[in-house]
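All protein chains but one are shown at their positions in the complex.
After this line comes chain A, so read on.
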């Protein structure tokens, strides 16, 4: 509106002052000149600014005309391409610089500048595109990332191309290092994985990993064989069904997950097989459980062996004891009824040796049998209330002869005047007392053996104290073990000629009666104290 008004005024004014026309024209010309000067000034400022940007920008910059000839090249581009501006200006870009994807030269029509020129579109190449530049007359081949855009003239036609690019050698190297590291790590992980897979596959037990949703993540060939799975990808359901109705495997797994504990299932029947199954939760942290490992072990062979071992012991015991009974019995009868006929003392001695050896052999067979039965839990303990004082004295009576022969004393050291009742199996307790006191007598040459009893609130402690030769430190850890005498040196027998099972049997017996047995103390040359406990009768 204002403009119109002003224009209107001008039109109106002109005819008013016709004489001043020249002056007015001069003024106008001066004003136009001044304007154009100002404009020129502004333009120069803009150009200088643009030049500054072009010169100092971190990227290389090129401007090409419509004949792809280089019209502008900035110092960074000169430096990157290894050529001077004077050489570059006026050169055709495509003749001047060869472009590559990796090792392969990019054909003319595929070059970004050409494509941009033809389409008018802006094209961007990144480090991933693997583009390289190499000036034909110098410089090195280097990887680039570029931005190529078209210049549009007044008529809207493409008049040229601007290309901004940078050297990505450094990034590429970094990327290579990262790539290499990743590859190496991947290889390591793969190798570890291969090792793990190989070990899982070569495990002698069945191995299976399942996640919380009961998907099988891994299963080895042994597991498939044990479970008799014919298909390539068995399911949890299929496996669980195998155990129905003997075992609810799913329930067991849930229990193991809930308790966050491994669960061992023994003697699980699967067809004709006997399995041992171990379920164990896999946790990443205390809270996070991701699944379970399930191990299957075929213990059928072991079970058969165990059974045949039991049978062997039973049969062997019977078969060995029967002829031994005849040997022992007959030699006893000879000594009893025919001693007057046996005038020759050597002959008498020989009969005695046969008799004693048969007794020893019977003792060995009995020890073996006892161990076998105790280990298999086939001995029943008939617990009852009885007076331990009375039993100790009874045992003393039986061992009196042995003690007397070695000129040793047997002493019962108790402040208790009344009966001390324990709750245990009387015969088994007697066995233990005979073994411990018998051992003490065996290893004592001077002094004797003292038995003391010490009632506590809930149990009774019985100590067997001897003045024997004591037990060397190196042998102490072997006490209460099977064949502890043989373990030191199998060929060097203890002169006491025991089976080495006595203390082991005593331990099994005492533990079977809810008691404990241990070596209280020992000193070489001074003696030993063995103690055991038994529950007191209520």
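Worth a mention:
FYI, contacts are C-beta pairs under 8 Å (C-beta built on N, C-alpha and C of every residue); 3 or more make two chains touch, one makes a residue touch a chain; residues count from 1.
Just so we're on the same page, contacts and distances are computed from a predicted model.
A chain of the complex is left out here; the name its UniProt entry carries, from "ABC transporter ATP-binding protein", "NADH-quinone oxidoreductase subunit D", "Zinc-dependent alcohol dehydrogenase" or "Response regulatory domain-containing protein", is "Response regulatory domain-containing protein". Note on the undisplayed chain: of the listed residues A:38, A:136, A:195 or A:318, the one touching it is A:318.
The chain that is not drawn here is touched, among residues A:365, A:399, A:437 or A:513, by A:365.
The omitted chain makes contact with just one of the residues A:98, A:330, A:357 or A:452: A:330.
Note that of A:342, A:379 or A:478, the residue touching the chain absent from this view is A:379. Across the interface with the omitted chain, chain A contributes residues 314, 317-318, 321-326, 328-330, 332-333, 336-337, 362, 365-366, 369, 378-380.
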